[in-house]
Every structure is written in structure tokens, then in C-alpha cells.
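Structure, as C-alpha cells:
In this view, the complex is presented without one of its protein chains, the others remaining in place.
Order of writing sets the labels: A, B and C. Residues in every chain begin at 1.
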Amino acid sequence: MTSSDRAPALGFTSDNIAGASPEVIEALVAASVGQADPYGADPYTASVERRLSDIFEREVDVLLVPTGTAANALCLSAMTPPWGNIYCHASSHINNDECGAPAFYTNGAKLVTVDGSAAKMDPAKLLEAARSKVGDVHSTQPACASITQATEEGSVYTLAEIEAISDACKAANIRLHMDGSRFANALVSQDCTPAEMTWKAGVHALSLGATKNGVLAAEAIVLFDRTLATELAFRRKRAGHLFSKMRFLAAQIDAYLSNDLWLRNARQANAAASRLTQGLAELDGVEIMGAPTANIVFCRLPEPMIKALLDAGFRFYHDRWGAGVVRFVTAFSTTFEDVDHLLKRARAVSQ
Amino acid sequence: MTSSDRAPALGFTSDNIAGASPEVIEALVAASVGQADPYGADPYTASVERRLSDIFEREVDVLLVPTGTAANALCLSAMTPPWGNIYCHASSHINNDECGAPAFYTNGAKLVTVDGSAAKMDPAKLLEAARSKVGDVHSTQPACASITQATEEGSVYTLAEIEAISDACKAANIRLHMDGSRFANALVSQDCTPAEMTWKAGVHALSLGATKNGVLAAEAIVLFDRTLATELAFRRKRAGHLFSKMRFLAAQIDAYLSNDLWLRNARQANAAASRLTQGLAELDGVEIMGAPTANIVFCRLPEPMIKALLDAGFRFYHDRWGAGVVRFVTAFSTTFEDVDHLLKRARAVSQ
Amino acid sequence: MTSSDRAPALGFTSDNIAGASPEVIEALVAASVGQADPYGADPYTASVERRLSDIFEREVDVLLVPTGTAANALCLSAMTPPWGNIYCHASSHINNDECGAPAFYTNGAKLVTVDGSAAKMDPAKLLEAARSKVGDVHSTQPACASITQATEEGSVYTLAEIEAISDACKAANIRLHMDGSRFANALVSQDCTPAEMTWKAGVHALSLGATKNGVLAAEAIVLFDRTLATELAFRRKRAGHLFSKMRFLAAQIDAYLSNDLWLRNARQANAAASRLTQGLAELDGVEIMGAPTANIVFCRLPEPMIKALLDAGFRFYHDRWGAGVVRFVTAFSTTFEDVDHLLKRARAVSQ
Partner (left out) sequence: MTSSDRAPALGFTSDNIAGASPEVIEALVAASVGQADPYGADPYTASVERRLSDIFEREVDVLLVPTGTAANALCLSAMTPPWGNIYCHASSHINNDECGAPAFYTNGAKLVTVDGSAAKMDPAKLLEAARSKVGDVHSTQPACASITQATEEGSVYTLAEIEAISDACKAANIRLHMDGSRFANALVSQDCTPAEMTWKAGVHALSLGATKNGVLAAEAIVLFDRTLATELAFRRKRAGHLFSKMRFLAAQIDAYLSNDLWLRNARQANAAASRLTQGLAELDGVEIMGAPTANIVFCRLPEPMIKALLDAGFRFYHDRWGAGVVRFVTAFSTTFEDVDHLLKRARAVSQ
């Protein structure tokens, strides 16, 4: 379907309201025929593993799971003992939006929040926290840090920033996890390779998101610290995240990583967000918050504009983060027409 | 694709090696277009809930999850405290094949095995076990029972047998769970309704399987004891089993339950198993074990026959449950041609 | 032994460095003779239960345990599901000093800190926190609040303050726990009864400390919400906190509660702290922090004074909470001579 075939999409609440890329659906249809060995012993899973090793320029271990929460919680459970501290930003998904999944999977590890601007942890504060009470039996102990790339505010850690975080982790002798629910959106915004953004910068394990960027439901745990792999195989099964018909997860990710679909989708989402940001910035009474880099835009809109957009059927979160604060999220499926349609309505109120 | 278009399928290891029904795939393709609200607030999920209430002839609560292990472990976690006993047959999936998922989800409940022939718990033994050490603070406490319908041996609890189990549960004041990974296969083998096989017989919660019977990856937790629903919503999210793009789980189940697809698929799998049983029974040196009712056949084959079938490319488990013991599993996708192809090869060795 | 028989005690690090009251030791000696039924079916345990019902002016359920961490974590585990929030002050023992025991016992509940001056939660902030994201499946859920009486800073919640906290709990439909590690010290500082300070003010469960106030090692969980009792009996055993020779815990607590020993001990500790506060306040360069009510004194001392006291063999924590900040803790065994001995040395430096 081309954009001209359809009415403009009105939803900007999240990138999880989008459907799936046609290439992903086609791959699923093709994978649905005939018999295949279960639990990952199928050719699609093997292909995904090869692709990810190619993309990250080294051998990696891969575990496919259906949700980002599963990917994050499983990674973290292998990186901390039950009495460990997991350092994260207060705004992170693991801290706010997973109903305590990290505590469940780790059997009680503590999320310790570390401040920093633009939803990014400050490396100096991370180091200070992770050096506190080490070896003190009365206190939970430093175990790992988790950064979100791109963040919940749409900002992106630069390579230098990831390395600074990683340096703090090394100095404190803890591991580093990356919640890459929007990894592709972050990657295409920076001038670097997937390897540079992860293991070359000191990341031990990555939750590589795909669901928000064009697949139905599939994420990949990518392990650069391969000592975690054996344990995670048992943890995944024990959590009910090992699919018997694994090919259906694998076929999605395989298509997602083929022909740069993941990068193309992310570029479209980012470009739509950028277009939206620029369009809004020109309007009277609109304040763009932060400097959105990926596909999330936080801004302050005049109350009449919010009302007018809602009345026109647009959907987005507002007034959750303060009066007049609006969050728009674009997706791979957001067209420029969709954006322009919203801007047109906003402009009408502005004048 | 009709069966004549393709070479006979050689795999009889499990019903999880089959692909998906075309109707399910078509539903997925249709569901992949456009925006839909996340986390179950989509029309497909609502449709599934309506269908299940219709099928079970009462209001039920429904939680969709991607795997049978997740469905089982979540159900059980809401039916037992951490110090509870879960009574099950030694051969059950929860006891053998889930890497301790029930213990993980319940934070340590104990699987207590109860004997019985044909992989079915003996209700008298269940009652004896569930009345032991009640209130004794040194002992884990009776909490619930879990029966597998159809069992791992292909046998099926009759209505009277389910009611006897349920009577024991009531007498011991514990709840009853049904692992219905092959519920459809069991149902079509009995002359009763879904309601009769479950809540009318005293079942509180059902793991309704679909993955083994024609969908890609989707199962439904069906709650007849609706007091469990609120808790399970949090438990599901916390375990990473709440899909943002829920429509993709829901569209599968919706198609599965439409136009009797689930029953048609199960009838085909059972009929294939029956044909296989009858064909094998006629051969010299073959012993059919038990009285297979659903889509699993255990039998004892002569060693040369096993070897000949393997050499011909057929795949099935053998010698796991004793020398010469073979398990064949058929699926919705197993055609009579597939069965006859295997029988022809077996017959050739037999003569 | 009278105070004149001994050299002044030099330790002010904590009230856990003191020994035990002679009455407690005598009770232990008496309880060590002959046979007694195990696991609480002994006359000492029955006596403790009677005493506590008398003291609290109502029927209560009692579980004896050996440590305050066990008492707190057990109480909390019965008051929150694994996905619950436990609201507490950032300075609380459960948050800082129990190595994650609440998360272990609850299987992952989240400690959510609520600000407030003098180490006491602000009821308005508590209410705001406990009303946030209620029913949102992505977020851990309000479950209970825990207040520390007396606090880690030596301050004490007044009756009015407890009632304000309790009102917030009721408005948010959550339960209220009191960590009474220093309950006696708090009680004797206020003009109220044990009943008024607890259940009459809305407290559901109390960790009644004794170890810090004159026994060897024993604490009592006192349940005003008696629906928690059955569950806690299993949880206590499962955690290894059910003593076979329960009489030894019970004999300690029984002596502790007899003849007002617990109140006399607390009065001595508080009076020693008060004397210390007054003595220090008169010295040049000394700043008393907060308004110590119980047996803990925070103050700022000149560096030379700290050094001189340390050189003289006195022991106390310093420079943990900021440069020059010193914490002194007195105990039931701290005599006025002990205090005067310290003051004398401090005075010498001050002049």
C-alpha cells in the first residue's frame, strides 16, 4: 500500500501502534509452510545468527524473544546476583514500564537510579554510585549498568558518551547492558557502526529491538560477553520465552535485518520526527523540549492546539509530564503526509 | 497447497514442527496493516474474548501469551503460594519439560507427583496426597492440581475422570488447572462441549493450546475463576509476556477459533494418528502401547523397522522410553498420504 | 555489676554492641533446664503472647524471630505482592541496611522512597506516590508503607504524624508497617500507650525490637491485622526463622517485657543520649543536628575533637554523612558515667 492509498494515520502515541513491514509479513508467510525443527534448530534462526555476526563484525550469541521486557529482564538476570544493583536512569523503561520484571527475573536485584540530563546517566555519578558500599554485607552490591539507546526522551548517547559510561563501569568492575529497544533509530542518527556503538564501546549485552521498528513481535538478545549464553538458554526456557516454532520469531528478524530494512525503517521514523519537530518549531507558542535525535518529540503546545488536534482525531500522550507537555512518537510507517496532515491542523490553530 | 502438490512430510517427532494454517496466516497478513492500540486494546483481542465466552458458554477472562510454558506457569503462579504443592502426574509437561518454570513463576512451589495409569492422576491418590500434612508448618501445603488434556501419552481424561479429579480437589480445598496444550485434540475425541470439559467439571483455569494445532505461536489463558484475572495481568507484564502489538497474538487465535478451524485441525491430527495406529497394529512385531485417543502414538517396533524408517528419512523419537519404544506425533498438517507413506515403508520391513 | 565496678564503656557506634540485661540472662539460664515442646508449644512463648496482648490492649498474633531484618522482611512479604511498592524513607533500614531482604522475601517488590524531614516520610508525598499509576499494568503497584520508629536519625514520629501517615495509607488503600527496631525508645519519648502508637493509629504489623535494647537476639512480629498470621507461619519456617528450641527466644522476650524492663532500658538509653546532647551543645564548635528524641545523636564536631575522642579510645561513626558529622548511639547499658567520661574528654579539647 502506498501512502496515497490511505487516509493519513492519526496515531502518534507510540511506535508500537504501527503494524509490520510488508517484507516481514512476506517472510512469515514463506516460513509458515512445511515442517521445521523446533526450538531454534531451524534455518531461519541460523540465518539470523549469521546476519548478526556479520552486522556486529564478530561472533555473537543470539537469543530471540518476543518482547523488549523479556529481552531486558533476561539480560539483566544474567548480569547481576539477586543482591546486585542495576544502575539506570530514572526515566528508563526498566525502571518505569516493566512492572518490576528485572526484580522478578533477578530474584530481587535493586534498580538504582543515576541522574543525568536528557534521560542519559551522568558517568561521574554512575561511578560514584557504583563505588559506594562495595563489599559491605548490609548493602546490595554494584552489578551492572543499563543504558537506553535511544532514550525514552528521544535523545541518543553519542559514542563518546557510551565510552564514558563504559569507562565508569570498568572502573567499578561492573557490566554494561544496552536496552536497544530503539537501537536502529539511535544508530542511523550517529555516524558509527553497530560494532562501534556496542561491544567496541564496552557493551556486554544488547537488547536489540525490532518490534517498534517494523516487525510483529520479536527482539534479539545479542551477547558480546559470550559467557552469559549458557545460563540464558536455561533462563529463557524457564521463563516461557523459548518458542517451539522458533522460525516465526526468526523469520521476522531475518527479514528485518535483510537488505537494510531495519535501517531504512529507522531512517523513515527519524525523518518523520525531524520533519514534525521543524514544522512545530515554526508555530507560535510551541516549544520543542530537548533536542530530539531519534523518533520521539517532546514539546510544549498551547492548550487550544492540543485540544484541536485531539478533536481532529490525532492521538498522542499529553499532560503526563507536566501541563501542556506533549509527546509525539513516529514510526517506520509514519509518512511525511501523516506528519504534514498533523502540522496543517496545528498551524490552523496557531494562526 | 493440496497434499498432492508436495512430497510426503517425514517428521513425526512432535506437532510443534508443523507450520501454520493458511487461515491463520491470512489473518496475520490482514492484521499487519494500519495502526492499532497496543497491549490488548485492539479489536482482534476483543473478538477473541467474545469467541471464548461463546465457546465456553459463559463470561471468561482471557490472557494471550506466546507459549504453553508461559500459560501454564502463569496460571499456576496465581493458584499457589510460594510454599504450595502443585499436584501433577510424573509424565506431565510442567514436571519434565519446562525447566522449572512453575517454580520460577511461583517463587518456589513444589511439584508433587501423583501416580496413575495412562499418564493420568489417580483421584484417590490425589486426595490422599492433598490431605497430607495440611496446616503443618514444616511442610509445603496443598494448593492446586494440574491435569494435562490430552496427556503426554496421547490419552485423554474422560468427563467422568475429570469430575473425579475435581471432586478430590474440592474435598481437599484446592484449585484445578488444565494444561490444554492439546485441548482441541482431547475435545474432539470426547462427546462433550468445551464447557463440560472445563468449568462445568470444576476446572478453574485452562491453558488453551493453539501453537501445536495450527497457529504460529499463541496460547490463551482462559480463566473460569475470574478472581485470578487482576493478579495475572500484572504477572504477565512482569514476565515479559504482554505484547505491545497484541493484535498479532489475537489475530492468530481469532482465526484459530473461527469457522471451527481449531476443531477441524484437531480432527485431522487425531484421524492421522488413528490411521497410523491401525496401520501399524496390523504389522508383525508391532505392539501398540496404551490406547491412543488424541494425536500421539506410543508403540514398540522391531529394531529393523526403526532403522529402516530412519534410513528412509522419517523422524520420530525412539529408545527414550525403553528399548524399541517409538513415539509418533501427528499434526493438523499430517495428511493421510503422509501416514500411508510411512506405513508403506514399515510394511516393507515387516514382510 | 554496678557502673562503679567497671571502666567506662567507650563504644558509641551502635546499640548493638551492648550485651544483655541481667534479667534476660537469668531468664535464659532458667529456661535452659529440662524438656520443653519445640516450635513455640512451650510455656515461655505462651507467656509472651499473653504479655503482648496485655501491653497492646487487644488480641494480637505474635511470631518470634532472631533479627530485625527477619522481622521486617517477613512482615513486608505478607503485605505486598511481588509486583508491589513498599513506600519508605530513603534513610530507612529496609532501604539501606538489609542487603535487599525485602526484595528477597517478597520476590521482587520495589522499595519506593518518599521524602520528608527528620528521616520521616511526608504524608502528602506518600499519598501522591501511592496514588500514582494505580492499576497500570506496566507499573509496580502501591502495596504498603513502612515507617521507622524511632528513625535512623533518632527522631520519633508523634502520634499525630503516625495518624497522618495512616490516613494517607487508608486513602490509598495500602497497609502500614512499623519498623520498631527502637520501638521502646520511641514509646518512652512520647506521652502515649503502645496501643495508641500502633493499631489505634492504623498500624497493621509491627516489628518489635528487643535486641538493641537489652536482649541477646530476639524480636517479635506483632500482628494487629491478624489475617496475616497464617501466611507468616509458613513464611517464617520457609526462611529458617522458626526455632525448634523456641523457648530461648521466648524467654528473652518474656523477661524483656516483664517488670517494665523494656521501658526502663529505653529510658536509660534515651536519658544517656539526652545528657550527651546537652553536654555537647555547651561546647564551642559543636552543632547538634536535628532534635534527637530517642537514643541517637547526630552532631557536627570540630575535627580536633573527633581526633581526640578517637585517640582516647572512643568509638563512633564519623564522616559518613558529611565532613565532621558524627553519630553517637547510646544503649540501655550506657551509664551517665560513660557519657560524662566522653564529655570530659570533649570538653578538654574544646577549651
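In this section, contacts are C-beta pairs under 8 Å (C-beta built on N, C-alpha and C of every residue); 3 or more make two chains touch, one makes a residue touch a chain.
Predicted model, so just to flag it, every value in this text is computed and none were measured.
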item	value
Listed residues C:F56, C:W199, C:F234 or C:F316, member touching the removed chain	C:F234
Contacting the left-out chain in the complete assembly, out of C:V48, C:I86, C:C99 or C:L257	C:C99
Among B:L28, B:C99 or B:A266, residue touching the chain not depicted	B:C99
For chain C, the residues touching the chain missing from this view	1, 6, 9-11, 14, 16-20, 22, 24-25, 28-29, 31-38, 65-74, 98-101, 104, 211-212, 216-217, 234, 237-245, 248-249, 333
Those residues of chain B which, in the complete complex, touch the missing chain	82-83, 96-100, 103-104, 106-111, 137-140
Absent chain, residues of chain A that touch it	39, 81-83, 107-108, 137-138, 141, 231, 233-238, 242
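The working rule: only the chains that are shown with their structure count from here on.
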item	value
Self-contact between copies chain A and chain C, residue sets same or different by half	same
Inter-chain centre distance, chain A versus chain B - centres from mean C-alpha coordinates, in Å	34
Distance from the mean Cα position of chain C to that of chain B, given in whole angstrom	52
Whole-Å separation of chain centres (CA-atom averages), chain A against chain C	44
Shared-contact residues (touching 2 or more other chains) in chain C	82-83, 107-108, 137-138
